[in-house]
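Shown here: the complex without one of its protein chains, the others still in place.
By letter and in written order, the chains are A and B; residue numbering begins at 1 in each of them.
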Amino acid sequence: MNIIMDGKEVAADPGQTIIEVARRNGVYIPTLCHVPALEPAAMCRVCTVELAEGRRTRLVTACNYPLRGDAEIHTDTPILRQGRKLLIELLAARCSDSKTLRELAERYGADLDRFPAENKDCIMCGLCARVCERVGGNVLALCGRGVEISVDTSFGRLSPTCIGCAACAQICPVQTIRIEDVEGERRVIVRGKEASRVPLRRCTSCGVHFGPVIDLSQVMKRAGEAGVLAFNTSVCPACSRRNLAKRLAERHLEQYQGDAHTKDEED
Amino acid sequence: MPESEVTCCQEPEVDFVVLDRIIRDEFGGRREAMIMMMQSIQRHYRHLPEPALYYLSQVLSVPLTKIYEVATFYASFSLVPKGKHILHVCTGTACHLKGSGGMVRHVVGKLGIEPGGTTPDMKLTLETVNCLGACAVSPVVVFDDKYHPQATVGLLNEFIEKVNAE
Partner (left out) sequence: MATATSTAPDLAWTKRLSSPQELAPYRQALIAGTDPNALCIRVCCGTGCKAVGSLDVLEAMKKAVDAAGVDLKVMPEVKRTGCHGFCSRGPLLTLQPQGLFYQRVKPEDAAEIIQKTSIGGEVIPRFLYKPPDAKETIAKVRDIPFFAKQTKLVLKRVGQIDPFDIRDAIAQGAYAGLVKVLTEMTSQQVIEEIKISRLRGRGGAGFPTGVKWESCASQTGRHYVICNGDEGDPGAFMDASVMEGDPHAVLEGMAIAAYAMGSDRGFMYVRMEYPLAVQTLTAAIRQAEDLGLLGQNILGTDFSFRVSISTGAGAFVCGESSALMSSLEGKVGRPRAKYIRSTEKGFRDSPSNLNNVETYANVPEIILRGGQWYTSYGTERSAGTKVFSLTGNVHNVGLVEVPMGTSLREIVFGIGGGIPNRKQLKAVQTGGPSGGCIPIPSKFIDINVGFGKLAEIGSMMGSGGMIVMDENTCMVEISRYFINFLVEESCGQCTPCREGLTRMREILTRITQGKGREGDIELLEEIGKFTNSFSLCGLGTSAANPVISTIKYFREEYDAHVRDKKCPAGVCKPLYYYEIDPEKCTGCGVCRKRCPAAAIEGEKKKPHTIHQELCIKCMECYRNCKFDSIKIM
């Protein structure tokens, strides 16, 4: 199929989304709620582009539109720039202090103070809840509806199902989720409120806390015996590496010393 | 996880026989019927008790977060107990043009509760509803499942007095 993006012919496979094609061909399309590892949600709308298929031109989101035939796409028209500008201004009211938004604001000439700040510290991209569901923690949910929608745990309580993977903190575009490892416990704090507490494992070798306690029965379900073998350790990565290096060195030394003996005998 | 740190559910016990009847008998344990199961549970308990939703999560093998999302998304679900009497004021367009907004404000002012809220003595819950389909006789209010056409502030005061006298 013949895909033209911003006037240039680009390589594309049928079924690929517009954003996949763009990234493949080095074309920039801004995103906020999109991460290739997760199913696209098309919630933020910032990746909206202009698409002409046949005689029809319309606005579609690049993250989830599958290209199945010839098409012409424009990623940076005045309407799109205007829309993205307003989008960022609206989001800035929800989340006033964000590097991601500041960078986008500069690119599209948005005024971050246009609308009165509401300080919800969240751009409602849904990534934290989506990745949490995908990982299987099922801690965070998009609760409520409309303007009341917010990220929260079930009943607002500390969630007992968290596995402490910290994917939520890593994925949040505006760094609103904090992980605090303190006193042998990992605390996940979402927008200033604790979502979960997971006990940390203590290294039997050096005494440092090095990761959440893992429910091996869950690992067994998903990754079988091999997984259990990999995770069933009471020694932190640093000590583990040190131990391995020590064993390798000892074995090498044994061989070396063995060779030395043999040499003596020959003489 | 330290037990004492998990803020415990304050709800009273639920009757699992009732829940099983709803989940398994009435709806065959079908995941897709979850919303209707929750409606049945709410009819029985006049709200959605937390333990009931925990149980539902286990029986249907659905993460609790998904159930909580459904409970907070649909306007008819309530996680807190409703009052003994429920007053619905229709705020559809035809009713709005005949002053339903003023009637809601009147009740809000008189009882000090917002739509969706319940009086502290748990006697009365005020709800708004978006069009009951009785537009010809607007404004319409429903008090304890009984429809009242061409309602007035006077009628609302009657309901409030009746409830207070109980």
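Keep in mind that, in the parts below, contacts are C-beta pairs under 8 Å (C-beta built on N, C-alpha and C of every residue); 3 or more make two chains touch, one makes a residue touch a chain.
This is a predicted model, so every value here is computed, not measured.
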Contact residue for the chain not shown (choose from A:12, A:27, A:60 or A:158): A:60
Absent-chain contact - pick from A:4, A:42 or A:171: A:42
Residues of chain B (touch criterion as defined above) contacting the omitted chain: 31-36, 38-39, 43, 66, 69-70, 73-77, 91-97, 129-138, 140, 145, 147-149
Residues in chain A touching the chain absent from view: 41-46, 48, 59-61, 64-66, 79, 82-83, 86-87, 90-91, 93-94, 115, 123-124, 126, 142, 144-149
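By our rule, only the chains that are shown with their structure count from here on.
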Separation of mean Cα positions, chain B and chain A [Å, integer]: 37
In the complex, chain A residues that touch chain B: 129, 133, 138-145, 153-155, 157-158, 160-161, 197-199
Chain B - residues contacting chain A, complex: 1-2, 5-7, 9, 50, 63-69, 72-73, 75, 79
